[in-house]
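Presented below is the structure to which this report refers.
Complex shown without one protein chain; remaining protein chains in place.
Read from first to last, the chains carry the letters A, B, C and D; within each, the first residue is number 1.
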Amino acid sequence: MMIDEVRTMPAAGQPQLMRWSVVLPGLAALALALVLPQFANAYVTEVATTALLYVVLCLGLNIVVGYAGLLDLGYAAFFAVGAYTSGILTAEFGFNFWLTIPVAMAAACVAGIIIGAPTLRLRSDYLAIVTLGFGEIVRIIARNLDITGGASGLIGIERPEIFGFRLMQVQHFYYAFLVLALLTAFVCLSVERSRMGRAWFYVRYDEDAAAGIGINRVTAKLQAYMMGAVIASVAGCLYAAKMTAISPESFTFNQSLLILLGVVLGGMGRIPGVVLGAILVALLPEVLRGAGTYRPLVTAVALLAIMLFRPNGLWPDKRV
Amino acid sequence: MALLEVRDLRLSFGGLKVLHDISFSVEKGAINSLIGPNGAGKTSLFNCLTGFYKPKGGSISLSGRPITGLPPHRITALGLARTFQNIRLFKEMSVLENAMSGQHCRSRHGIVSAILHLPAQRREEEAIRAIGMRWLGFVGIEQHAHRRAGGLSYGDQRRLELARALASAPELILLDEPAAGLNEREKLDLIHLIRRIRDETGVTVLLIEHDMGLVMQVSEKIVVFDYGQKIADGAPEAVRADPRVIEAYLGTED
Amino acid sequence: MDFEIVLSADRIVARYGAIEALHGVSLSVKRGQIVALLGANGAGKSTVLRTLSGLIAASSGNVRFLGEDITKAPAHRLPHRGLVHVPEGRRIFGDMTIKENLDLGSFTLADDTERRRRLDHVFELFPILARRKNGDARNLSGGEQQMLAIGRALMAAPKVLLLDEPSMGLAPQLIKEVMNIVQRLNRQGVTILLVEQNSKVALKFADYGYVLKAGRIVLEGPGSELASNEAVISAYLGGVAT
Amino acid sequence: MTLDLLIQQLVNGLIVGSFYALIALGYSMVFGVIKLLNFAHGDIYMNGAFVGLIVFSFVGIWVGNGWLGVVCALLVSMLVVGLLGVVIERFAYRPMRNAPRLSILITALGASMVLNGTALALTGGRHYAFNTDLGFAGIDISTVHITYTQMVLVAASIALMAGMQAFVSRTMYGKAMRAVSIDMGASRLMGIDVDRVIALTFFMGSALAAGGGVMAGAYYGSVHFFMGFIMGLKAFTAAVIGGIGSVPGAMLGGLLLGLLEAFGSSLPFVGSEWRDVFVFGTLILFLVFKPTGLLGRSVVERV
Partner (left out) sequence: MHFGHAAWMRQQGKWRELMVVSFKRLAKRLACATALAGLAMTTMAAAADIKIGIVAPMTGQLASEGQDMENAVKMAIDAVNAKGGVNGDKIITTTADDACDPQQAVTAGSKLVSEGVTAIVGGYCSGAVLPTLKIYGDAGIPFVIIGANSTKLVAANQGNAFLANSTGDMQATTAVELFKKNGYKKIAVVDEGDAYSSDLAKLTAEAFKGEGGEIAAKETTTAGEQDYSAVVTKIKASGADAVFWTAYHAGGALLTKQLRQAGFQGGIVLGDGNNSPEYLEIAGSAGEGVYLLSPPTVDLLSGAADFKAKYKETYGRDAGAYAALSYDVGDLIADAITRAKSADQKAIIEALKASDLKGLAGEIKFTDKNTLQTSNFRPVIAKGGKWVAVE
């Protein structure tokens, strides 16, 4: 062994929260994002808004999949919980939109606990199937209940007002989603480098070792699961307000897959990678418009190729 | 009162008895060892003590508090830390982050305060970091704090595992074959380190080790296992001379 | 007896990830011998066997068996050639019957008559297995499982048998029984490389012995010589050796 | 519930259950040897149906659209799709064998999407008729009509499963398969080429799924790219109920799930719109309270 050799080595690297190679392009991207609607038409803005929606959803799922290492195939369910909670409360009970957000967050927490608490002890592939089943259950419930508007969904969801200004146009929602995306990124970054964030990494790398140093595995996973759920539910609220009409079709297994694809594509567990992945997922239908029925195949091949040849994603984690 | 009290501990896997009515104790401030041939049940005992296995019967208490059957994270929180036989570091994380992990059960801030960047949370983070650095310094690898843990030399990985366990502020630390894979030089360093743990921090040490040289040098008391039973218990010299121990190790001719 | 070397290792190095477990181990086994490989826990005895049988690839050095270089041969190619490894901890297939376990021992054999002949041979050697042949292997006692593991290896008609700690976890009476069988097999012409912690037992039967410490051979010699060597004891219980 | 209804639902459950069982068997076998949840299994079933239809439409010209045609389609499809399973294992799963669990699962998901996407791209999402001359002739028990096709179908799937069980318990390769699922390392010491056994397992599991696909296609009379998704999920549920990794468990689970669905949807308070909730609920309850299933064995988890 080479204890001495290592001891004489210079200390490599300082703690870097963000590296300049990330910060500079990040700032450029942010500046671009802020001015985008000023020179882009409604179509581009709409696509960009969708991209921002996926950024929020992918960042949320990244907490579950990337940080805590739990494969969730029913993430759209929490998106649905948020959208329906907000939609029902505004359309049926006349709630102010902003008041529905905390209610939706609470609802997502409850749903997260109901499904997470008993199942997070399971091995990861079982968990994947349970979440898939849960996603389907939520969709079927939304489809079959009267309060959710049944299969054709809810219509006439009020558009939110802020300081007397009503969010109406694509641009307004673009900025609303941009704020939400930045807020989510900020939240993720804060949590990632906090005690709980580290606990998720510990559990993901080695559950037993994590337990051996005093981390409650199930609680840690549950917290990740719930935090992911809450983020999806907030995205759902804003989505409902933007669409004004929601139906179970927006919360299918395919939706969950797309969000997962975004997380995996860019690089699990890392915010810039996930943001990149999310944007790619949102652009995919636009870019592949000509591909027609080949589109799902192209998407699938991309996913498989990433896993086989770049398992850490397009923009992988080079931390430490 | 002894720090660790094990009474009539029994464990079995699907009908196969692994531990038979084990009883022993570890005094506060001691360095004790557990030895025995392969398959004697030493690691199984460790796993019972740390909550990874649920014993079939008997009791374990730490500082008088019963810990039998508690989940691992609760036991760690009550002051019992461990290392693993085949080093189990979080290899993709930094050395410092590994050391900081030990503080998890001694800190309390959660997601909400992290998002809000509360001053108290920041102070706690700073404290966790400082404690992590302190233990890295204690085991002598603070200069590697920001390297990837998996990139450390084997000997340093062993040290890091010790630092991580110590960072959880334990009363008792269980070391599972800490000398495995170390060379003679590193073993000497390890002996020195184990003594420092007890002398400088007051943490009681219980280790499983195959390297008898090391065991004989550091232990004040040795518990010997064979076939899941305790066959001897005493000071190194006495144990070394015990015919039952020699028999367990070298076998009998008939 | 023809004391030709049937199995040899030349300065093999093996690693588990970053850890080098064997630092250049050389040994040789002659036809018809029982060779003991001794050493304390963690000395690398099992690793030597695993490298010989191809479960671990040696990172340097080479292994020769019956005159051929088998360093790179995958583990599943060796039983057919006559090199059979009885792993540490028996590793029997618990959810399968005893008969099925034995059948698997002769997996590479196409000839059913020959299989039946070998099965009869094993049953004759271990009558207890014959009596319970349709029972699940999981329900056997430790000693019986060891017999099954050896019996399973015999189904491949080994020329050389690598036995990893057959005495582990067995009561003294059973150890004796197992060792008698080992000796009997040897008399029937099977060359044996025996890994043992129980050195007294091993050296009683061994023609030759090697003592391994921390991944290196520290001592070797005829069994009877080693049996009386103080250094062997210290290799186990620590002290001044090497 | 009248007796007729009881018998009818029993028959229904048996038929759909035998499909579930066939697919569940492949899930279980693959899970057994490499502990991988093969998400692509449902799509393999779908591919089997398509290959069967293609073969059927060709051989139909010479042998007609009756039993002979279906049997030809069945055999060819089992062979072709079995090989497809081997190819998938070789190129998608084998490189990932030592990768982290999460990556393996996502790879399996990707493999599933590729199969599904290919079928969609080639068929354009069309539903294809799989028209046979098997007809609806059969016997009547009171008001319950059971066609000969249904009888043959159940008999055929039972025969396939029995054949599978015989293979696994009697033949050398079958034993090797079980050995690999118990202890891969020890299996290699027996001279078993583990890679080959895994490939064989994929072949057999995929062939069974393909057999199920052809039979379902011929029986229901239509084939489309999406037919594997629900079937895959239900078959997985069946495998979990029976105990994943266990061959008889998969059969039992399949039949039980079929019956559960048939009777579950006739309960007065559970409308058919809630049937899938009922199925997924059962799955979740099993996974939470009895993850080893009815016939599976618990594994002691060691540190």
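Convention: a residue touches a chain if its C-beta (ideal position, glycine included) is under 8 Å from a C-beta of that chain, and two chains touch if they have at least 3 such contacts.
Nothing here was measured: the structure is a model prediction, and the numbers come from that model.
The omitted chain makes contact with just one of the residues D:37, D:51 or D:216: D:216.
The residue from A:178, A:191, A:211 or A:229 that touches the chain not shown here is A:178. Of the listed residues D:57, D:131 or D:165, the one in contact with the hidden chain in the full complex is D:131. Within the entire complex, the positions of subunit A that touch the omitted partner chain are 14-18, 23, 27, 30, 34-35, 37-38, 41-47, 50, 140, 143-144, 149-153, 155-156, 168-172, 175, 178-179, 182, 186, 189, 242-247, 249-250, 285-286, 289, 291-293, 295.
Although one chain is not shown, part of subunit D still touches it, namely residues 2, 4-5, 8-9, 11-12, 15-16, 19, 124-129, 131, 136, 140, 143, 145, 147, 216, 220-222, 224, 226-227, 229-231, 261-262, 265-266, 271-273, 275-276.
Keep this in mind: only the chains that are shown with their structure count from here on.
Note on connectivity: the fewest chain-to-chain touch steps from subunit A to subunit C number 2.
The chain pair with the larger count of C-beta pairs in contact, out of C-D and A-B, is A-B. Computed centre separation for the pair subunit A/subunit B is 40 angstrom, with centres defined by C-alpha atoms.
Averaged C-alpha coordinates give centres for subunit B and subunit D that are 48 Å from one another. Note: centroid distance subunit A to subunit D, computed from Cα atoms, is 33 Å. Touching two or more other chains at once are residues 14, 52, 84, 153-154, 183 of subunit B. Counting partners per residue, subunit D has 303 as the residues that reach two or more other chains. Residue ranges on subunit D touching subunit C, taken from their complex, read 172, 175-176, 178-179, 182-183, 185-194, 297. Residues of subunit C that touch subunit D in their complex: 53-55, 74-80, 84-87, 91-96, 100, 103-105, 107-108, 152, 156.
Those residues of subunit B lying in contact with subunit C across their complex are 14, 16, 37-39, 153-154, 177, 180-181, 183, 210-216, 227, 240, 246, 249-254.
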